[in-house]
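Every protein chain of the complex appears in place save one, which is left out.
Take a look at chain A:
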Amino acid sequence: MSDVVEKTLSALPSLLSLDSQAGAGKLSPSSKLGNLIKGITELTSKHEEERLIKKELESIKEQVASPNTTMRQMKEIMVRAIYCEMLGYQASFSYIHAIKLAQQGSVLEKRVGYLAVSLFLNETDEFLLLLVNTVLKDLQSTNLIEVCMALTVVSQMFPKDMIPAILPVVEEKLTHPKEIIRRKAVLALYKFYLIAPNQVQHIHSKFRKALCDKDPGVMTASLHIYLQLIKENPESYKDLTGSMVTILRQVVGGKLPLDFNYHSVPAPWLQIQLLRILAYLGKEDQGTSEMMYDVLEESLRRAEMNHNITYAILFECVKTIYTVHPKSQLLEKAAECIGNFVLSPKINLKYLGLKALTYVVQQDANLALPHQMTIIECLDHSDVIIKRETLELLFRITNAQNVTVIVEKMLEFLRLTYNVWFIQTMNSVFSLGGDVMQPDIPNNFLRLLAEGVDNVEDRQLRLFAVDSYVSLLQGETAKLPQRFLQVISWVLGEYSYLREEESDPGSVMRLLARLLDQRHTSTETRSWVLGAMTKLCSSPVYSGSLNTVLRQKAQELMILSQDTKLRARVLPAEDSSLSFLDGYVSEALAAGAAPYKSPHQRQEDLVQEKALSLEPYGLSLPVSLSSCSITDRRSPTLLSMSSGLSGNSTELSHQEGSTTLKLEGVKRVWGKDGYLAQQQSAGETPTPLVELPSPLLSPQSPPSQTQKPSSGLEPDQEKRQLASSLFVGLGSHNSVCLVRFPSTVWLFIKHCQSANQSNVVKALFKPLPLLLPVPLTVSTGDYGKMWLSFSHDLKQNLQLVTTEHQEPLTATLDALKGKLHLHVVDIIGSEGIVACRLLQGPGQGQPCLLHCRVHADSLAVWLRSPVPELPDSLLYHCQKALTET
């Protein structure tokens, strides 16, 4: 393009002095348009431009109104009017003159007149009625150029009601000797079909004639109509399949004139059009699909050259292959082709690769597996478009095991991009999904709101949330789910201060008070509301409020919340729900106490803990509501540790120091040196070390090791880890994925459409497989390799066995070894690895690996296996074995 710049520079002086020669593409020296453009380029401000254009429009207006203006001058004026309109200024007074120019001008003036009409007006404009007669006249002209112009304008816009007036003449043109006329007539009819299908019904047979036209241009044009017809009603056009296949074969085989080649590819537009038509014809129709397999394969094979245009054909071809009745051999080739897109360094192709994957994973989620690492990279791509497409892809492969990680990624993305939209969407998610939502969704949401530096953007987001909640509370609140009310209370308590003080400062308080008084508000929610009120009244706005009642209430609440005895006297405990304790409870929660659970509930929890957990712990445990009360202003920030996905090791080990965090379940690896020693003594290559699926260094390793900058593979490792949590559960048992679905409403709704209720129930109550493990003797090195290759994992804390003469870890592992015949591969420090293999049942002969680590008073166990059911059942038996000990 450098020559273009050069030319621009060299052209400038001549253009500015306006002494260029006449001729095609060159500016006439006396051109008023030239003067206008030149004038505009010399201006420095928008204001000046406005003034100049206004003056110009005035002069144009004067000239068009003058009876002395010739058509030739009018043409020149019209060009200037078009220019002014393009700059964004209204020149509507000239529209009628544009029509006049098209009506009365000579051929070249007419051309500009028609152009101006097509730029100024659209098909709903009444002015167009004035043009009908002119168009009719021009269509019947003996001058080819005039006919072309008329056909061009009707293909762009024509009043629907006037179509019958010109239809017979346009129809006649289908048999015109000149191909350019036939081509334009076909396109005009296509346009008529789009705006008024009934009007052209009688000429369908003529379309067939156009399809068989000897000129490839006319034939191509007719395909626009056929694409539309077939899309709407494929059944009626099945008989055309053979013709379409033949045409495509001829095109692919290079039978068209070379004129139609584009960068040495034969008629790519035509090919793509045909491929789209074939997709509609072959969809859900095996017989028809079989007719096209050969030509589809040939298209794939021929489009090998490395040029954008061949990729365009390939992409369409892949789409067609995945739309028509499947043929495994073709699908394989298409999948390979998608791989080329995904792996391409060209960003456009990568995007289309992701898009194609998104399309095909709906049929086979495993197709995403070979591209895990690329997908992970795209997830952090600097281009939002790529990111969004990646999320779309992830959404399609969401299942029970990876839903938490994927939803988290989606929320992250939403927050970054669309503040207002995000709040609104979350509002509807909360209102609809409400109480069936997993608790970590509202949790994550609050965290996102609270996280981040206190910059303008964050404040806007919060303020928007506050405003939207206030207006929500002003309406009917009875239907809002409790969870949502809790979120609302927290946000209002936390960020109401961001509201402008123009409104009554007590309004938020009153809304909360109303919420508190409502009967359907649950006790838990009430405590949240009270927490919010406490926060609000500690702010001077309310305790110093001019509204005396409010001030009194705020002060009362403050004093009462500080003085328990007084409160007991003022508010005697007569209501059995003990709601007077709510303030106290919320305080206690704020101080870190666990929420109260009824004995019944505790029993249930206990049972649940023993039962199968279908949800993976992922990279870190979602911190439960109980561990961080929402009344604590800083809590959401602490919660952020669960975003360990993107956190690096130093950050996490730093956070480890703070006592508020629960770290069980966070993945640990072997101490670096310890593991290395094992590796070398076993004579293995040391690579598995860096591939161990955790970026965390064991706290037991020496500080110098921890500080040491990690190897270059570290980020890669993180990505692998992310990959393992995103792609977990893909494959054999996708029905399970519906079990825990209500995480966000759209995920829920979309999947429920395809969900089979009975499958869900079956999946929920899937019986445990019979378990008969035998020891599996492997070396530490082999263990490491196997560990990485297994995709199904599970984490759980088990109780430790304590004996007098043994370390708790050794004792526990020994107990497991004795009862379940597991092989203890190695024990290093507080960590141990164990392996076994299944003798019977569905996963016969398959291994399962356990990684155990002592944490506080329990044993954090992480199980992995290639068989999905194995970790579950083994864990169950481990629990049983240890309880019995």
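In the analysis below, contacts are C-beta pairs under 8 Å (C-beta built on N, C-alpha and C of every residue); 3 or more make two chains touch, one makes a residue touch a chain; residues count from 1.
To be clear about the criterion, contacts and distances are computed from a predicted model.
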Hidden chain of the complex, named as in its UniProt record, picked from "AP complex subunit sigma", "Small ribosomal subunit protein mS29", "Tumor suppressor candidate 3" or "Metaxin-2": "AP complex subunit sigma"
Residue among A:Gln63, A:Ser94 or A:Ser155 that touches the chain left out of view: A:Ser155
Selected from A:Pro234, A:Pro268 or A:Gly583 as touching the chain missing from the view: A:Pro268
Residue of A:Leu352, A:Ala365, A:Leu589 or A:Ala723 touching the missing chain in the full complex: A:Leu352
Selected residue (touches chain absent from view) among A:Glu126, A:Glu235, A:Asp259 or A:Glu804: A:Asp259
Among A:Gln140, A:Asn308, A:Gln460 or A:Thr803, residue touching the chain not depicted: A:Asn308
Hidden-chain contact residue, picked from the options A:Glu316, A:Glu408, A:Glu718 or A:Glu869: A:Glu316
For chain A, the residues touching the chain missing from this view: 1, 3-5, 7-8, 11-12, 15, 22-28, 31, 33-34, 37, 72, 79, 82-83, 86-88, 90, 106-108, 111-112, 115, 118-119, 122-124, 144-145, 148, 152, 155-157, 180, 183-184, 187-188, 190-191, 217, 220-221, 224, 259-260, 262, 267-270, 272, 276, 308-309, 311-312, 315-316, 347-348, 350-352, 382-383, 385-386, 388
